[in-house]
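Shown here: the complex without one of its protein chains, the others still in place.
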């Protein structure tokens, strides 16, 4: 994309209500950005799943906290990499404290989500936010 | 959409760099929101064109002003209607001052854009913004 | 975004054809359908994922939940999937060891 190459950082932000029907629109927007940024289809699919996981976690954290504060998704396309952040105002999750498996030995949804995030992008970080909620940071190298 | 019906107003916001490659992602996001909101395909198509017009105008206004301030698109789905706003920090346009036709009598792009906006949504308003730029407000009745 | 759920009973099996995207929004619909089947006495369930173009951890969670339900009745839950991008999700999460995954519905029902 010629025009995008001119500036070294392109920032797109999306704010959605913290509810599940809106995760699909984020997926669509992010896939389109990733495709336009010239990433190949496999990488686009990986990003789509990772962002969806981060948004699902945000929405589910939010159900517990039951706030109405939006979930914010930002997309930053700099020269060598794409950085995506998903920030919510839901429950502050201590990932080390949640159970890995249920009483029957099956992985919990949260653990599977974590495995997908870790495996599908080049780096993934979770951080509690000042004022409550979590930020998930995804890094994708080109 | 059951979960959306619970709250009377659902707000989605999207911020893009004021450049043409990003208009496509807005179109995609807005179509998806419109479809999820239960609007029929013809209305979805109308909204898609109207929002695209508003964004094209914003991007072109911006080329003149050459700022880097984002274009902000907001979607508000209340009970009876959908309100969409597109706000830029580009040139402040006085629509009454721009020429309707060129020297050969053909309509200008701006006039055709205006005709499309007026015809495709139930109401359309243009307003200069404090601090520079324009806001286009679209109203779609259900 | 709609999730298509089509159920067919073939012999002893209930086959659920899923179409669309299984995510945090649509997964509860799949969950309800699978709970309904088990409560009706269908304990051998096949979930056909060939028409699914997106699956995330909430969808996986629902499938694991359904597996636990059918196991409680000595039943089985198997999947039909040949799509690389969906199989990848099962591999990453280790679920290829938990679910029998077949290439066709016939292979899954043993027809």
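Chains here go by letter, A, B and C, matching the order in which they are written, and residues are numbered from 1 within each.
The criterion applied here is as follows: a residue touches a chain if its C-beta (ideal position, glycine included) is under 8 Å from a C-beta of that chain, and two chains touch if they have at least 3 such contacts.
Source: prediction; values computed, not measured.
K.L.:
Have a look at B:34, B:59, B:73 or B:91 and name the one touching the chain we're not showing.
P.N.:
Residue touching the absent chain, from the options given: B:59.
K.L.:
For subunit B, which positions touch the chain that isn't shown here?
P.N.:
Those residues of subunit B that touch the unshown chain are 20-21, 23-24, 27, 42, 45, 48-49, 52-53, 55-56, 59-60, 104, 106-110, 112-113, 115-116, 119-120.
Convention: only the chains that are shown with their structure count from here on.
K.L.:
Show me the overlap between the contact partners of subunit B and those of subunit C.
P.N.:
A
K.L.:
Once you find the CA centre of subunit B and the CA centre of subunit C, what distance in Å lies between them?
P.N.:
Centres of subunit B and subunit C (C-alpha means) sit 42 Å apart.
K.L.:
When the C-alpha atoms of subunit A and subunit B are each averaged to a single point, how far apart are the two points in Å?
P.N.:
27
K.L.:
Distance between subunit A and subunit C based on Cα centroids, please, to the nearest Å.
P.N.:
Roughly 25 Å separates the two chain centres.
K.L.:
Subunit B: which residues touch two or more other chains?
P.N.:
3, 32, 36
K.L.:
Can you list the subunit C residues in contact with two or more other chains?
P.N.:
In subunit C, residues 1, 25 touch at least two other chains, as defined above.
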